[in-house]
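Of the protein chains in this complex, one is absent; all others appear in place.
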Amino acid sequence: MKRYGFTIGLIGSFILSGAAHYIGAPVFGPTAQFLIAAVAIIFVAGFLGKTTESVAHYAGERMGGFLNATFGNAAELIIAFFLVKDGMFDVVKASITGSIIGNMLLVLGLSVLIGGLKYKEQRFNVKLAGHSASLMMLAVIALFIPASFARSFTKMETAQLSVIVSVILIIAYLLWLFFSMVTHKNELSEEAVEHGEPAWSKGTSILFLIIATVMVAFDSEWLVGTLESFSHQYGLSELFVGAFLIAIVGNAAEHSAAIIMARKNKMGAAFEIAIGSSLQISLFVAPVLVLASLFFGKTMDLVFTSFELVAIGVAAFIAKSISQDGTTTWYEGVLLLVVYLILGIAFFLV
Amino acid sequence: MKRYGFTIGLIGSFILSGAAHYIGAPVFGPTAQFLIAAVAIIFVAGFLGKTTESVAHYAGERMGGFLNATFGNAAELIIAFFLVKDGMFDVVKASITGSIIGNMLLVLGLSVLIGGLKYKEQRFNVKLAGHSASLMMLAVIALFIPASFARSFTKMETAQLSVIVSVILIIAYLLWLFFSMVTHKNELSEEAVEHGEPAWSKGTSILFLIIATVMVAFDSEWLVGTLESFSHQYGLSELFVGAFLIAIVGNAAEHSAAIIMARKNKMGAAFEIAIGSSLQISLFVAPVLVLASLFFGKTMDLVFTSFELVAIGVAAFIAKSISQDGTTTWYEGVLLLVVYLILGIAFFLV
Partner (left out) sequence: MKRYGFTIGLIGSFILSGAAHYIGAPVFGPTAQFLIAAVAIIFVAGFLGKTTESVAHYAGERMGGFLNATFGNAAELIIAFFLVKDGMFDVVKASITGSIIGNMLLVLGLSVLIGGLKYKEQRFNVKLAGHSASLMMLAVIALFIPASFARSFTKMETAQLSVIVSVILIIAYLLWLFFSMVTHKNELSEEAVEHGEPAWSKGTSILFLIIATVMVAFDSEWLVGTLESFSHQYGLSELFVGAFLIAIVGNAAEHSAAIIMARKNKMGAAFEIAIGSSLQISLFVAPVLVLASLFFGKTMDLVFTSFELVAIGVAAFIAKSISQDGTTTWYEGVLLLVVYLILGIAFFLV
């Protein structure tokens, strides 16, 4: 029953979103177009997540973990890819920022708060938290350095630095996967994210993965197409739209998954989803987008605005401070959400 | 005997301070006026602290804790209130800064050093320290964000952001009190701050509380009145006067209380006084002053100067670094004091 509802939602929202895109005004105004496209993305991102997991299941534990770790944010990657293609670099960076802080503050904050309302204190593996925090420091540093040096660099030098840093970050991320899945697998994983049995056979999974990817691609292009007129209509800055609206839409899957884990008292898994997703975006998705931009003839650099850097830095520090002791309480969830709220208001007012 | 001395000091300094205010030059020069007013404030702040505690005692444990936590810095709040009324926003912010760093560096540093000279190593509840550090991060972030965004904001938008952030901070602070006094009371309080028996009956306590508040109000106004000519006479900047002189005067009560606890090897209580006071100032006093300024027709924003932000950030980081392991040694007290000294010299030279 539940699955039929999902299938109908998935296909229905896809068709509606396509219709809204091709028919356009006056039948579909900017608001309707944006909302329909957002709903379609939420459905198809969920579908893509499920198919990735299913294919990962058949690929064996190690390869599967790798697939999950690199394509878990496939939806965000594809949305951003279309933004890069259109040269909307500022929106891309805003949505990267938004995805990082959305995962570290909103997803994690809601999980910790909701979990904390049920359990007085929740525990998780400090070792993993420590390593994740160090990696997050690397991510913050990597995004911070190009911006610090950009002022006295030429555009060319900044682009060079961005490309080199991107390559280094991808290598560091691959080594991290090797470390956490091969050499130190047992030390880090105390409680695994529950995956359950795959829903489909191997062949169907692969077929569905391909279909899901294609659908995400279409949906993403349609969503990106609605952005300009939508943000224009409400007088929203591209920064706010990218960093909050698109990021919340793109992270919908992480939200539900992390909160479910928190309510099952598997706070370690909730952390893995939220922080893992932030790491993936900053150490893998962002640099891949920089390299992808090379093929479109105009290099996207890694120079984030000072607002974005403040937001990412602030999110990383508060998340680190809270995860440090290996336990969480409801109030720590409140702290994360409060910081998210303050940042959201500041970005809204910009 | 000791109490009589205090009573005489309290009343005598109050009268003298009033006389200095109304008679003025040539009998009382700027230096004499300032010193007399400062001594009067130290006495009356001590009196206000004692009466608050006594009323808190009769109000029952929970309500009493709440009273202590919100009105423990009543003297600072009242001083700042008069500064806000006079539109001296820069001095207010400087004194907020000074009070935060004074508590985190000077009060804590002296306690840790003096305690550490007596005991080789002193321990305290790491869990409380961890939560306090996270809250302090929130405070730093909350003061940092308006300043980061102010450059590209209009004055109006900055004021809006400051008011909204203030409301959020007050809510976050009230939730913290609910957390630390209701839902997680037992987890956090390992060793309570000793209060002892109240000195007066219930009725007398309330009467004295009212009297103390009125006296603080007068003394504060007189102190504020001396600032301009005093700082002018010695060529001191308002920043230095607000951040160091006023803050040291306002924190006198915390100093003696925290050091007494440290010498009794109750380092947890000393931390609670010093860090708790910093949190109260940044999460409660500062936002309340912003809201209060609305009633005087000119909004005080939360935009601190970069010097102040550096000072607050630096103080929070070194205090966090030192409290992290749940133990202190005399050298960590030295570190805190050294940072305070360096900041003091830098502010003096500005």
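By written order: A and B. Residues from 1 in each chain.
Going forward, a residue touches a chain if its C-beta (ideal position, glycine included) is under 8 Å from a C-beta of that chain, and two chains touch if they have at least 3 such contacts.
All of these numbers come straight from a predicted model, not from anything done at the bench.
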| item | value |
| --- | --- |
| Omitted-chain contact residue, chosen from A:Ile145, A:Ala292 or A:Ile345 | A:Ile145 |
| Hidden-chain contact residue, picked from the options A:Phe28, A:Phe47, A:Phe124 or A:Trp176 | A:Trp176 |
| Selected from A:Thr31, A:Ser134 or A:Gln233 as touching the chain missing from the view | A:Ser134 |
| Option touching the unshown chain, where B:Thr31, B:Thr154, B:Thr204 or B:Ser321 are the choices | B:Ser321 |
| In chain B, positions touching the absent partner | 120-121, 306-307, 310, 314, 317-318, 321-322, 324-325, 327, 329-332, 334-335, 338-339, 341-343, 345-346, 349-350 |
| Chain A residues touching the omitted chain (full complex) | 126-127, 130-131, 133-135, 137-138, 141-142, 144-146, 148-149, 152-153, 157, 160-161, 164-165, 168, 172, 175-176, 179, 183-184, 187, 320, 324 |
